[in-house]
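The other protein chains are all here in position, but one chain of the complex has been omitted.
Right, chain A next:
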Amino acid sequence: MKRVVITGAGTINALGATVPQTLEAMREGRCGISELEFRDVERLSIRIGGQVKNYDPETRFNRQQLALFDRFTQFTLIAAREAIAQAGLEFSGELAARAGVILGNSGGGMTTLDENYRSVYEDGKNRVHPFVVPKLMNNAAASHLSMEFNLKGPSFTVSTACASSNHAMAQAFQMVHGGITPVMVTGGSESMLCFGGVKAWEGLRVMSRDACRPFSANRNGMVQGEGAAIFVFEDYEHARKRGAEILAEVAGFAMTSDASDIVMPSKQGAARAMQGALKDARINRDEVGYINAHGTGTAANDKTESAAVADVFGAHADRLMISSTKSMHAHLIGGTGAVELLACIMALRDGIIAPTIGYQEPDPECALDVVPNVAREAKVDVALSNAFAFGGLNAVLALRRFT
């Protein structure tokens, strides 16, 4: 089996338009959540989100591209350009034939859907732009990424709600690990911050009106974000031979299904996923220094996740650090695991643990070291990234510091 390393990373999200900007914001514990800005926002009761602001698509894409690219595709391509430039790879010949792209995404082109439904239902128009379908389909981002970089190997999109990116990256890991391809581009993106997108989430009554405060006793719900993060996963030997800079090693993963409830999380499902990832990566639980929590800031997730961590790690649960960066970039749903992987890379490579900001009151049901409010320096050898989706579909990745 091949060792798999990360040789490129890119992102755009509420914290920054690049990886360095995002990591700086995480180090400083900055909050990217702000007042939402889009049409009809005054008809929503939830008006905050991790929205990408000061964004001008026309500086990134030409007119023809913009006619075809929904916001989630735009974010994907911006992140992919940064990741692939960092990796320093050109895809041609046999590498192009084997390398592919696997992305996580949940809502597809929600803004495109929203605008066109509004046009036909509310404005009574009987004609829509011909590109509505190719713009909104969930695989549009993966397809455009493959076209821009000439990736002709296995390529598809995974949709498992909040775990989409982790499922996608686990699948990409497996392909490189198994020797199917020396390189895969992977990650995820999401952009549901439009009237219809937020209105639907409002209905579930799990959203906070003021802040995302994971693990804090006074937490009152999740906050939705948008953006993308993209990574280059590469066979270690392939990376070594070309002298590529290695950001971290992907050591293993596990996926589980709760098989119990469409929205309520399960401690057993989460615990089995963390245990499985450790086993797959051949990691002793005492080696884990940091967990990037799913940590949505809902009452149910955070206490269930804390209990699962306590079950899996026993006495070591009190020694490891666990933080939820959703407190800063909000919940990117299908793109969230990808942005959160950046915090794991920062912990392993830079020895800086991103904090859980907005933490105000200890909750006895979440009695772990959640790195409250301020980033911390610590040497970490192994990090886990948790994602536990609606529908009970869980995916946990295990990363190692590359030495």
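Rule of thumb we're sticking to: contacts are C-beta pairs under 8 Å (C-beta built on N, C-alpha and C of every residue); 3 or more make two chains touch, one makes a residue touch a chain; residues count from 1.
Criterion: contacts and distances are computed from a predicted model.
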item	value
Missing subunit (named according to UniProt) among the choices "Ferrous iron transport protein B", "Acyl carrier protein AcpXL", "Mo-co oxidoreductase dimerisation domain-containing protein" or "Cation transporter"	"Acyl carrier protein AcpXL"
Touch with the omitted chain, as defined above, among A:38, A:61 or A:131	A:131
For chain A, residues in touch with the removed chain	67-68, 127, 129-131, 134
